[in-house]
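Data first, discussion second: the structure below is written as structure tokens.
One protein chain omitted, others in place.
For reference, chains read A and B in written order, and residue numbers begin at 1 within each chain.
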Amino acid sequence: MKASLSSLFLVLFVFFQASAQTTKLGPVQVQGNKFVTAEGKTLVFRGLNASDPDRLEKSGHWDKAYFEEMKRWGATLVRFPVHPTAWRSRGKDQYLQLLDKGVAWAGELGLYVIIDWHSIGNLKNEMYQSPMYETTQKESFEFWRTIADHYKDNSTVAFFELFNEPTVMGGKLGTCSWAEWKKLMEETITIIRANGGKGIPLVAGFNWAYDLREVAQNPINAEGIAYVSHPYPMKREKPWEDKWTADWGYVAQKYPVILTEIGFCGPDDKGAHVPVISDESYGDAITRYCDTNGISYVVWVFDPQWAPSLFSDWNYTPTRQGRYFRKALQTYSGKN
Amino acid sequence: MKASLSSLFLVLFVFFQASAQTTKLGPVQVQGNKFVTAEGKTLVFRGLNASDPDRLEKSGHWDKAYFEEMKRWGATLVRFPVHPTAWRSRGKDQYLQLLDKGVAWAGELGLYVIIDWHSIGNLKNEMYQSPMYETTQKESFEFWRTIADHYKDNSTVAFFELFNEPTVMGGKLGTCSWAEWKKLMEETITIIRANGGKGIPLVAGFNWAYDLREVAQNPINAEGIAYVSHPYPMKREKPWEDKWTADWGYVAQKYPVILTEIGFCGPDDKGAHVPVISDESYGDAITRYCDTNGISYVVWVFDPQWAPSLFSDWNYTPTRQGRYFRKALQTYSGKN
Partner (left out) sequence: MKASLSSLFLVLFVFFQASAQTTKLGPVQVQGNKFVTAEGKTLVFRGLNASDPDRLEKSGHWDKAYFEEMKRWGATLVRFPVHPTAWRSRGKDQYLQLLDKGVAWAGELGLYVIIDWHSIGNLKNEMYQSPMYETTQKESFEFWRTIADHYKDNSTVAFFELFNEPTVMGGKLGTCSWAEWKKLMEETITIIRANGGKGIPLVAGFNWAYDLREVAQNPINAEGIAYVSHPYPMKREKPWEDKWTADWGYVAQKYPVILTEIGFCGPDDKGAHVPVISDESYGDAITRYCDTNGISYVVWVFDPQWAPSLFSDWNYTPTRQGRYFRKALQTYSGKN
């Protein structure tokens, strides 16, 4: 954990200069515990979570303006959470058309993309937190077979997040050992790569993608991947830093780590729920932790209804965390 | 195997006194090889099998009168066999409403309830004896997730019978080792308890829930459960007692045992089929065996069409086995 804040600024600056000169984002690769360009330059991402493209399209907001606003906020990466129910109800071909549009807009603006299979639960038992997350092992494998084949030559889609939030909900969804989870993830990676997918597989751990302690003894048996955590403020009590290091931060010494969901809201804000309630001290702690340790992050969520929201209306009026993270991201990109 | 007939009578008498004084049945727990009240009093149940609540409702007989009649026959426990096809076709919410009514009537009358997931076959391969028993591992897990959550605070629902009759039908449904079966049952118990279910899980063995020999070496890895056998007369040839002890009765030395299906009919009676054909000598043998060994039982079936029937028409006219078991149950409860 050696990256300093000043070296990160340099890295990001170089990256943005580069992207301005090209019409196509170059491939992102894994080198040791870093994401790098083909030229070997380190990339640390500061991104925003879109809501489900299906939902955005239905409400008339799946358009380039949405991506331009994310760009203005300072994002260098955008995550598309594809809900299995949306994928099934819209149908594969129609959903791919949605994704193609978003990937094109992102690419034109120099934003990399994470495609995220947005289920929550125990894939081993095919049991989920709620009906919108229902899927099967087969459907998940077929999703990645399709996505890997479809985006094989598209380096804008830099990341494939295999399964949003693995959890057994304290046994409510039965059991899943790390060995069982690891096997499912390795099978998915095999499928992605055999179908030509070059995006970096992102693998999460249990406790709603919080806990990566098992990686120490039993890392995923595949090269060129990165690990994910969703360290919302209430997963642990303040002070957070040592707990974060023990639970998932230590992984960044050996593998790239990306926090594909962070965020907070006040206790009385719309949609406030465990584990997201906190204040700006969480923002300070998590951004400092990521800056210090070369960890990428993506803030949840660029939508006025899902919580914790980053903006409150379609004029993109920032919420409390919106104000916090817009400033943070714009600082990195030297725009405010 | 120490319980004598006279001590059992005492136990049951105490129990009925207690239930008369309360409007709510207290929780049943496992203590060693016994079912006990919160006060530590031993309970040995003598019960009756309802037919599927869905079926009873459709024919206009899912009413309190049905439960009153079971009470008059001397039952202290009633089993609800929920067929997977009925569960699916009626839908979860509608089926729960049926169950809620039955549980309320039973509770008002001082009858405990077993909810029984009434499938027959090889859950490992998801292959079944006939289409009415079709289910999946996921549907079974979700059934118990739902039931455990729904009845978590309802002590009338004293028992959760995880899967009615496991069988590979001599290989027609493929194979299932005890280790594989055990794993499925342990997963189900984990799900039930994590969802707040306090009912006692009931676990059956192979050969249509007859055989518990594997329990000796490899008991289910969970506290507070009981084992089930369905020792219909033709599972073994007379004299039965030593065979019963070897096949399932020995389990009662260490764990509570409940025979959730027993019964017989003559060879010319309606619906006579292997393995239920016998005569009153079976009734004498099985009731004596249970009385001597502190084993609970539930007679199949309080329906005029399913076999072997306990009554022949909706005036509740007892059949041959109906006369036998009504007298037996009423003797325990001191009513005839």
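Methods note: contacts are C-beta pairs under 8 Å (C-beta built on N, C-alpha and C of every residue); 3 or more make two chains touch, one makes a residue touch a chain.
Since the model is a prediction, treat every value here as computed from it, not as a measurement.
Undergrad: May I ask which residue of B:40, B:60 or B:170 touches the chain that does not appear here?
TA: Looking across B:40, B:60 or B:170, the contact with the absent chain belongs to B:170.
Undergrad: Using the document's definition of touch, tell me which of A:38, A:65 or A:194 contacts the absent chain.
TA: A:194
Undergrad: Considering the whole complex, not just the chains shown, which residues of chain B touch the missing one?
TA: 125-127, 169-175
Undergrad: On chain A, what residues meet the omitted chain?
TA: Listed in rising order, the touching residues are 137-138, 141-142, 145, 187, 190-191, 193-195.
Basically, only the chains that are shown with their structure count from here on.
Undergrad: Fitting on CA atoms only, what is the rotation between the copies chain A and chain B? Please report it in degrees, nearest 5.
TA: The C-alpha superposition of chain A onto chain B needs 120 degrees.
Undergrad: Averaging over Cα atoms per chain, report the distance between chain A and chain B in Å.
TA: 49
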